[in-house]
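A single protein chain has been omitted; all remaining protein chains appear in their positions.
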Amino acid sequence: MSKFDTLSTRVHRHRPEDDGALAVLGVGFSCLLIAFVLFLTGSGLTAVPFLGFLVAAGVGWIAYQPTTAKWLMFLATVVTVMTLGLIVAFIVREAIPAIRMMGVDLLIRTNEPLWGSGTFSLAPMIVGTATTTVIAMTIAAPLGIAGALFLSEIAPSTVREIVKPGIELLAGIPSITYGFIGFVIINGFFDSQLQTPTIGNYFTVGLVIGIMALPTIVTVAEDAISTVPESMKSGSLAVGTTDWQTMKSVTIPAAFSGISAAVLLGVGRAMGETMAATVMIPHTKGFPSPLFDVFGGTGETLTTVIAFEGGNASGTHMSALFAAGVILFLTVLTLSVASQIIESRMQRKLGGKQ
Amino acid sequence: MSDIDMKQTRAESNEQRTTTTVGETEEELQSEWSAYEFDGQTKISVSDLDVYYGSDQALRGVSMDIPEKSVTALIGPSGCGKSTFLRCLNRMNDRVSSARVEGSVTLDGEEIYQDGVNLVELRKRVGMVFQAPNPFPKSIRDNIAYGPRKHGDIDTGLLARLLGDANPEEEEDLIQRSLRQAALWEEVSDRLDDNALGLSGGQQQRLCIARCLAVDPEIILMDEPASALDPIATSKIEDLIESLAQEYTVVVVTHNMQQAARISDQTAVFLTGGELVEYDDTDTIFEDPNSQRVEDYITGKFG
Partner (left out) sequence: MSTERQTQLVSTQSSIGSRATVAIIGLGLVVFAVSWLALFQWIGGETDVLGVGLFRLLGVCLLFIGVGTGACGFAARSGRIAATPRRSAGLLTGVLFGLLGFLVGGLSGAQTFGLGTAGWLVSAAGIGTAAATAAVFPREELGSTIPPSVFVTFVGAVITAGIIDAGWTWTPVDLSVTLIGPVVVPLLTIVASLIGVWSAAKAHSGFGARGRQSGAFLLISLSILGMLSVLVLLVGFIVVRGLDTVLTDAGVGIGSITVLNIQIPWVDVQIPFLMNVTQGLFVDVNGILPAIVGTLWLVIGAVVFAVPLGIGAAIFLTEYSESERFTQLVEIATNGLWSTPSIVFGLFGLTFLLPRISNNHRSLLGGQLVLGFMLLPLVVITSYEAIKAVPDEFRDASAALGVTRWQTIRSVVLPAAMPGIITGIILGVGRIAGETAPLLFVFPRSTFPSSVPNVLGSFEFSLAPPFVTNEALLSGGSALPYQLYASITSGHVPGQTFTVEQFGWGTAFVLLIVVLALYGIGITTRLYFQRKLQHE
């Protein structure tokens, strides 16, 4: 791209068209800004300035295509970033009444009443999310990493060529489908055969979420492992180590950050998983007693409470659900940023050599 | 289909150049290499080696005996199969799923391409140094001790200390000895615990040689070990190779003909298409080669 930069400085002499383009685009962007403000206020007149923007963009496209294209694409980038900002702003705004009313109790209140009749404590759901996530990751992390190793290092290439797209395909199965199977088969089995007190519990939910998160972890970890340069592995094998020793002592340590990024991503997936959990969980709020009784009668997570009650809640109740959304969002965002930092560190480490 | 056509035309043009048929060329080659006789013991004996990558043939009927405790240089134009040949000697070609090897390679009379060969044992005896230095992203100490630790010869881990058979002094000795042999000790003795990636290119390459020496191989294969290095680092590596030949059998691929002439005892010339055209004392090859093609190549007429 640096080649372009030098080129563009050469080409970008002042030309009269630039003024025209600037004028048209200036009009267009002003219209869009007005449209956006009107849209935010919910005005019915939004369409007027938006039409103005479309006209300006159209004129610009016909008369000054390169400049218009560049600025429209810049606009697209801004919209992408702004989406995140809008999401944060709006769900936080809706959560404020609940935070006002409950204070820190919203997060830590552990005695009855927990939910409803004027008090809303998210503590049970936080415990629920943590519990299901831990169960899911206990299943998905080791199996996922093993799967990634299998695909990239152990399986013969014919097997890999079939299994790898297969696993990606499995990552695409909608979560409601997993939920339906979990609801009909797994919940049913635990209820009728293992006599759990409710239909569905943290264990069955965690189990299904774990199975769901598996393909994602396998795919991402496999990508990380295959970025370890072949020369490094050859170097190890050439001193007479086995493939397994090479994997343990060279490949995995070198890909460690990538693998942990995959696991973090999996954690994020597991925490944010909604539909499968919603149809499987009993929706009773409380704390398992003792805390490790994952088969017990309580079950509700941050996502399930939103999905289950969001449809017909109002007032502080709805606001509390938004607060649950805020907690989820912030946690998952943190995980995402963390995994990106880890990943870029890995790139730098391996990038040091070719 | 078109692939095959192309190969045929290439083969035909080769024929025209040498004005012999392919079959005759091979017979001629046979007589050439078997004419070369050396004094020492044969360490590696290769006969009728064919290597294919998928449907492409990279080596054609290569046969040669490599004497022990000497430097054998492999030269030839790019893509003629030198690396492929080298990688056959420690079976690194097993890593390439499309590669297929036919023929025989024996090490001290024992076939390495038979069922049940222990690759670990083979590669312990036949070490390899790669074209680009490839140290592990670990400390210098861990790099050198890597092989011996994996082979269980040295153990300084928690368990070994628990069981009372940790041998840290032995490790210290080994590291020092290997680094000295690789002419690197003076430069790194005070920073053995630094990351090896912090070394310069030439140092990294000597580190890789030391890593290879630490497992005490009998043969060292080197694939253009100095091609990524500056002249000073290169001459250090060259000195090193000559001194290694006192104790080890060294096979080295190089693009640099002066280098081959300087350091090797015998030289094998591969030409395009993966044939071994001539194999003889280095002096003979460079001063009075048998084959016209080799002479052309060495004098730079074609390559």
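Here the chain labels run A and B in written order, and each chain numbers its own residues starting at 1.
Operating definition for what follows: a contact is a pair of C-beta atoms (placed from the backbone, for glycine too) under 8 Å apart; a residue touches a chain by one contact, two chains touch by 3 or more.
Bear in mind that the values here come from a model prediction, so they are computed numbers and not experimental data.
Touching the chain that is not shown, out of A:Ala141, A:Ile209, A:Met271 or A:Met346: A:Met271 (per the contact rule at the top). In the complete complex, the residue from B:Ile112, B:Val188, B:Leu221 or B:Ala268 that touches the missing chain is B:Ile112.
By the touch criterion stated above, the residues of chain B touching the omitted chain are 107-108, 110, 112, 114-118, 120-122, 124-125, 150-152, 155, 157-160, 162-163, 165, 181, 213, 216-218, 247-248. Take chain A: the residues that touch the chain left off the picture are 1, 3-5, 7-8, 11, 39-40, 42, 44-48, 51, 65-66, 69-70, 72-77, 79-81, 83-84, 86-87, 90-91, 93-94, 143, 146-147, 149-150, 154, 163, 165-170, 172-181, 183-185, 190, 193-197, 201, 203, 211, 214-215, 241-245, 265, 268-269, 271-275, 278-279, 290, 292-297, 303, 306-307, 310-311, 321-322, 325, 328-329, 332-333, 335-337, 340.
Methods note: only the chains that are shown with their structure count from here on.
The distance from the centre of chain A to the centre of chain B, with each centre set as the mean of the Cα atoms, comes to 49 Å.
Contact residues on chain A toward chain B in their complex (touch as defined above): 156-157, 229-232, 234-242, 245, 249-250, 253-254, 349-350, 352-354. In the complex of the two chains, the chain B residues touching chain A come out as 90, 92, 95, 97, 119-125, 127-128, 130, 132, 134-138, 146-147, 150-151, 197, 208, 211-212, 214-215.
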